[in-house]
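Removed: one protein chain of the complex. Kept in place: all other protein chains.
So that you can tell them apart, the chains are marked A and B in the order they are listed, and the count of residues begins at 1 in each.
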Amino acid sequence: MKLFTINKQELPIVDHFRPDGSKWTLKEKLLLGLTFQDYRKQFFRNPVNWVVIIIFLTGIPIIIERYVYGLASVTHSSNDYPWGLFLGFGLFGMVPLSASGFLLGTTVELFGRKDFHPIERLALLNGLLGYFFAVCFLLVDLGLPWRLPYPMFVSLGPAAVLFLVAWHVATYLSVQIAEVLPSFFEWIGWLKGKKVIRGMVLGLTIAGIILSTLHQGALGALFTYAPGKVHPLWLSANFQWLHFFCSSIFGGLSMVIVVSTLCKKFLAWRCDDHFLVSLDRLTLGLAKGCVFAMITYIAIKFAAIAHDKEWVYLLTGWGQYYLFEISLAVLLPMMLYVLAIRKGNATVARVAAIFAVLGILWNRINTCLVCFNWYMYREIPHWKEVAITITVYTAYIVTYRFILYRLPILYEWKGAK
Amino acid sequence: MKYEINHQRDWISFILMIQISIAVGMMLLGFIFQAEWAKNFMIGVGMIKPMHNQVDYYTYIKGIEYLLCVYYFMVFPVFYIFVNKKKQ
Partner (left out) sequence: MNNKIINRRNFIKGGFASTIVASQLKVTGVKAAGDFDHYPDSMGVLVDINRCVGCRSCEAACNKEQGLPEPEKPFNDYSVFDEIHHGRMERRTREDRYTVVNKYNVAEIDHPLFRKAQCNHCLEPACLTSCFVKAYSKTPEGAVIYNPDVCVGCRTCMIACPFYVPTFKYSSAFSPRIMKCIFCYDTRLKVGRPPACVEACPQEALIFGKRADLLDIARKRITNNSSKYVNHIYGEKEAGGTAWLYISPVEFSKVGFNTHISQEPIINFVRDFLSMVPMVLMIWPALFAGFHLLANRKDANSRHDNDHQEV
């Protein structure tokens, strides 16, 4: 989008009408007011797009291979490690980073903190896309993806934790779509739809809290099925769901900090002053939310060790790895956040957020792969599994960018709202 | 947030509430008086069934629990709107 950054005078398309008073067509809105040729030119001028094209050209054939020849052709088909990178990263990693939607929804709509409004939509979108692509990862991983609705309509197994995950992710996805729709309605100019959703916003927000609590927790509880397999330090039969829920709070908030930083840096042409000016203040506000979740998380992690009397494991190599994880993935970002808050320095908070996001991913992959079957061998994912994961994640980034370019997420719609 | 609701919606919610109370009342009466239909109903939906293992028992109790939750989700919003309705 160099075109806009170089000669930036005003934001492209923030209203239904051109400066001269005539209406933008939908096609023009999609092309950001450029002609098709211009759009293509700027598209290929951007080196990021070349990387994306290369990733897709390698990844998509492998995804096709997976659907035509089965999972065996792209994974090690391990019976000892039934869940690989698709779930370890894609489901268990993406979902906590998408907790942002319900957190800021609650802040703004439920507690009426309108000062967080400029970042609310970004958080909602981050939530929606995170979940959506977690489901995409699931569709890659499931043996029979076309049976995805079975647990809901064909054969119900209500005692299973995954049953809850299925129901909650499905309903929460619809809730999140409803929450993001107002931006879409503003953009296409259908205000009636927006009004309908405004009327339901409290219900949607509360539904979001319930569903998030439960399935962030449920993802953790899934591991309580394997008490003998996951290393005891990473598993607490009683508290696992709280560990996952609590860490999703700072995971989701940190992810919003990371994404908003990226937007500020690379998408400044799309942000309005409202967003840019308040971003530092909001970042520190989110950081404050993070530190409280983090200190709680550390406390309940150790409470779990005490509850299961696992202190002795801390003396082993696994124990060192565990402490290493806690220090690097939670303690360090927490201290950085505290520093940032005390000094009023948003840049430090942004560094902390990167650590926290990577830390969450690391923790989930540890639970699902590294510390799973800890007394057995380690499973190294097949390179094609890695390639598919990168491809789907790239699709996530591209979709994210596509929407941010257009919908009034980072800026306020100037037209009728 | 709009708590005010128009008359028609008011009536619908009112009727819903009444229906719900009737249903709950009937269940209570059934329990208290051990009515034949209550017995048949409970056997019919498997509320009384010999269970041989814990896993099947959980499938069953969780099913009923979640049904109750879904039922509650229908009741609560109506209840909330009804309570918060402002007098015109």
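Rule of thumb we're sticking to: a residue touches a chain if its C-beta (ideal position, glycine included) is under 8 Å from a C-beta of that chain, and two chains touch if they have at least 3 such contacts.
Since the model is a prediction, treat every value here as computed from it, not as a measurement.
For the chain missing from the display, the contacting residue among A:W50, A:W190, A:Y225 or A:F302 is A:Y225, taking the whole complex into account.
Residue in contact with the omitted chain (choice from A:F116, A:W241, A:Y297 or A:Y337): A:W241. Of the candidate positions A:F111, A:F324, A:W383 or A:F402, contact with the unshown chain belongs to A:F111. Although one chain is not displayed, its contacts with chain B can still be listed: residues 1, 34, 39, 43, 48, 50-59, 62, 65-66, 68-69, 72-73, 76, 80, 84. Where chain A meets the chain that is not shown, the touching residues are 67-72, 75-77, 79-80, 82-83, 106, 110-112, 142-145, 147-148, 150-151, 154-157, 159-166, 202, 205-206, 209-210, 213-214, 217-218, 220-229, 237-238, 240-241, 376-377, 379.
One rule holds for everything that comes next: only the chains that are shown with their structure count from here on.
Centre-to-centre separation of chain A and chain B, using mean CA positions: 36 Å. Chain A meets chain B in the complex at residues 156-159, 199, 201-203. The part of chain B that touches chain A in the complex is made up of residues 1-2, 55, 58-59, 62-63, 65-66, 77.
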